[in-house]
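Every protein chain except one is present and positioned as in the full complex.
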Amino acid sequence: MNTVIVERPGTGNLVSRFFYGFKSLLIGMRLTFKYLSHPSTVVTQQYPENRKSLKLADRVRAQLKFEIDGEGYHKCTACHICEQQCPNASIHVIERKPSATGKPELDTFIWRLDSCTFCNLCVMVCPYQVLKMDATFESSVYDQKLLAYNLSPYAGPTSGVLMKIEDPEARKKMIEPRGQYAGPTALSGYPLAGISKKQFPETTHQGGHL
Amino acid sequence: MVNMELIPKVTSLDERLGAMAAHDDSPLATQEYFVNMGPQHPSTHGVLRLVLKLDGETVREVIPVLGYIHRGMEKKAETVGYRQQVHLTDRLDYLCSVMNNWVVSATIEKAAKIELNDRIQVVRTIFAELQRLQSHLLWWGVFGMDLGAFTPFLYGFRDREKITKIFEETIGARLTMNYIQPGGMMYDLHPTFQAEVKSLLLYMKPMFKEYDELVTGNIIIQERLRNVGCLDAKSAIALGTSGPVLRASGVPHDLRKSKPYGVYDKVNFRVPIGSVGDCWDRYAVRMLEMRESVSIIEQLIDNIPEGKHLTVKPGAKIRPPAGVYFEQMETARGIFGVLMNSDGSEKPTRVNYRTPNFHNLWCLTKIAPGGKIGDLVSIISSLDVVVPDIDR
Amino acid sequence: MNTPCMKEELQVLITSLDSEITPRESSSILAYKVPIQSLLKIMTILKRDTRFEFDQLQLHSALDWPAEQRFEALYILNSTKTNLEVLLTVNLPRENAVLPSLSSIWAIAEWQEREVFDMFGVRYEKHPDLRRIFLDDDWIGFPLRKDYQDEFMLRRPW
Partner (left out) sequence: MSVSSFSRNIVSHLDSSPGTSAALFVSGLVGTLAFMSLMALILIYVERKVAAHFQCRLGPMRVGWHGILQSVADALKLILKEDIVPFSADKLMHATAPVFAVVAMLLTLIAIPLSSSLTLADSNIGVLYISAVSGLGVLGILLGGWSSNNKWSLIGAMRAGAQIISYELSATLSVLVIIMLSGSLKLSTIIQSQANGWWIWRAPGVGLIAFITFIISSTAEINRTPFDLAEGESELTAGFHTEYSGMRFAFFFLAEYLNLFVVSALGATLFLGGWMPLHIGDQQGLFSGFNQVMDLIPEFVWFMLKTASLIFLSMWFRWTFPRLRVDQLMKLEWKILMPIGFLNLVLAALMTFFGFFFFATGRGF
């Protein structure tokens, strides 16, 4: 193995160490003075002021978003793959079956930012590239309940189904708009409005024994 | 068969401290007292709690009390599938997340017999070394701060930020990366990756000289670290230490050399070892490791082979055959090992992390007594503990 | 150093130590099942053996097999000289699980055993300081047992 023994600090009598010490302190002071005298070395970024010039990398993972096409439609078929892959159960896909077609389609796509770890697995496994990670990082709110988003802009079929229909009015009838906070919310420590008790069976305390 | 007399009574912390407090009755004895260092203390790097028995300024005994950030990671790991294992390890040693990801991925790859191409191995090695450099830079800054110099902290973070930027470009995350996946990496390299890394290497080389001027050469640092917290090779091994702590005690044990993984067998690098095992050696070993990391990246950055970045489909189910799987690698703090027990289903039945910090921490109880409070601070800092990695 | 021939020698050595030692199937590293009575003896021999020098207890943990009502304690030994590693496993009953403490052989075992006690409730003979390590002293139950339940555990709804 190619090893190397690290250097030890110099030894010597008190006098030589004293002068070495004096010199070393001056060397350190020279370095810090170099930075003081060169204001161009300042690396501070003044964040709220530099919002306009702030450039984040393309791949920054800060928020889950839907890919929405020009018409405002998405491609999600409510296949639940992302839901199964999510390690923290932060995604909850709710589907509906309209009586007109009888085929399942996406109602709301609940994503919980408060329990999301931004592992990107949902984006990786999505078969239709519906999901993407976005660099919108300023998502702090004053109420944790506001961190459960609905990503889908509407309840209805995918863009592929919708675009086959020529008449815009007929398309509009097939979809129902959904707001950012629409629908029930997924797993959490506290119940949110709209979640039935049945989904979260009460666990009872059954401690082991010593 | 079981001799009940040999089994000790299960005690509590209070009883333990009570037993320690027995003091000398002689009239000349000084009064010893207990101080809680932590869980909130600036130099315990998180929520580590040390109960100190002090005699004036001198430390007589140290009892680490753990669990303030215990999150039940191993229990959590039993509830998720193999693909979801990776992101959990980001949260153990958050300063080495890529290396932790690699260990878990390697365990799963070994279990599920997933083949990798050369590109994956090279890119993983580069990222591991960048991470080591980044982690050591942070350590260097914090080390300076623990010894009372605030400026190295800022310089360390300034240079670490440059590496973090590179990570951000390719991975999209700065701390909890979740980059290395079973079967490859999450993303392919960013187009500017190679150029950025090369400019980083050019930048880093003169910086090492500055670090030496500011900290390494400083007389106060040298006198505070020399012969403080000496850990001899024999007890370093028996106490299960690994990584720079073990090597500083003069044991040339580095998994990158002895059981090469990635492409470590194809690059040239030296393993720095210490001679005394004091805080200085631990400091100097890490400083030299940073330089070696730069040289490893230098050798690899121009020779990244072509190939796919992921050899399995991201959605494919992983079901390894039943059995125990163990894989270990050298992270910035020591050996991180993952033991997985599979029963053939989609989820492991047991995941155990052999974390470097948990094993490195305990030498504190052996080397800290006898020193001053200031020595204890420099010892903790030289062990480079990351508390979430201890508590899991 | 770490040659296949050495691995064979190690296999020969370990199987010769006790008649009840059998290889443990389905493991990614060299693994043996060891009877609980001779565990301390075998570990001492492996530590002192000048050829292999298993000077580090790399990992100590346990597996819970609730169907068979047993724990399986795992010991991974490692040598910083020869870089060999070997996994030794011990089966022990789930009720009143007791193991001999190895803290006299490897100092680190003291804390590794405390962790296994904390998580599985395995107690150790002659352990110098048997306390919980991560959880509170008055915690009820051992979390890594498969049948552990408490009120804070969340269940995945789908």
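By written order: A, B and C. Residues from 1 in each chain.
One rule holds for everything that comes next: a contact is a pair of C-beta atoms (placed from the backbone, for glycine too) under 8 Å apart; a residue touches a chain by one contact, two chains touch by 3 or more.
Keep in mind the model is a prediction, meaning the values are calculated, not measured.
Visitor: Please identify which of the visible chains the hidden chain touches across the whole complex.
Guide: The omitted chain makes contact with A, B across the full complex.
Visitor: Consider the whole complex, including the chain that is not shown, and state which of B:98, B:120, B:149 or B:186 touches that chain.
Guide: B:149
Visitor: Which residue among B:273, B:364 or B:377 touches the omitted chain?
Guide: B:377
Visitor: Kindly note down the residues of chain B that lie in touch with the hidden chain.
Guide: Spelled out for chain B, the touching residues are 33, 35, 41-43, 57, 144-151, 154-155, 158, 214-215, 218, 220-221, 223-224, 372-375, 377.
Visitor: Would you write out the residues of chain A that touch the absent chain, in ascending order?
Guide: With respect to the unshown chain, the touching residues of chain A are 14, 18, 25, 28-29, 31-33, 35-36, 39, 41-44, 46.
Following the convention adopted for this analysis, only the chains that are shown with their structure count from here on.
Visitor: Between chain A and chain C, what is the gap in Å from one C-alpha centre to the other?
Guide: That pair's centroid distance is 39 Å.
Visitor: What is the distance in Å between the mean C-alpha positions of chain B and chain C?
Guide: Comparing mean C-alpha positions, chain C is 23 Å from chain B.
Visitor: What residues in chain C touch two or more of the other chains?
Guide: Each of 148, 156 in chain C touches at least two other chains.
Visitor: Where in chain B do residues touch at least two different other chains?
Guide: As it turns out, chain B has residues touching two or more other chains at 10, 258.
Visitor: For chain C, which residues count as touching chain B in their complex?
Guide: 1-2, 24-29, 31, 37, 55-59, 61, 63-64, 74, 76, 80, 83, 87, 96, 98, 106-108, 110-112, 115, 117, 119, 123-138, 143-144, 148, 156
Visitor: Would you tell me which residues of chain A are touching chain B in their complex?
Guide: That would be residues 1-10, 17, 20-22, 24-25, 27-28, 30-32, 43, 56-61, 81, 85, 87, 117-121, 124-125, 127, 133, 210 of chain A.
Visitor: In the complex, go through chain B and note every residue touching chain C.
Guide: Counting only chain B, the residues touching chain C are 1-3, 6-14, 16, 66-67, 70, 72, 74-75, 79, 110-111, 235, 237-240, 246, 251, 253, 258-259, 321-328, 335, 337, 339, 341, 349-350, 352, 354, 358-359, 362, 366, 391-392.
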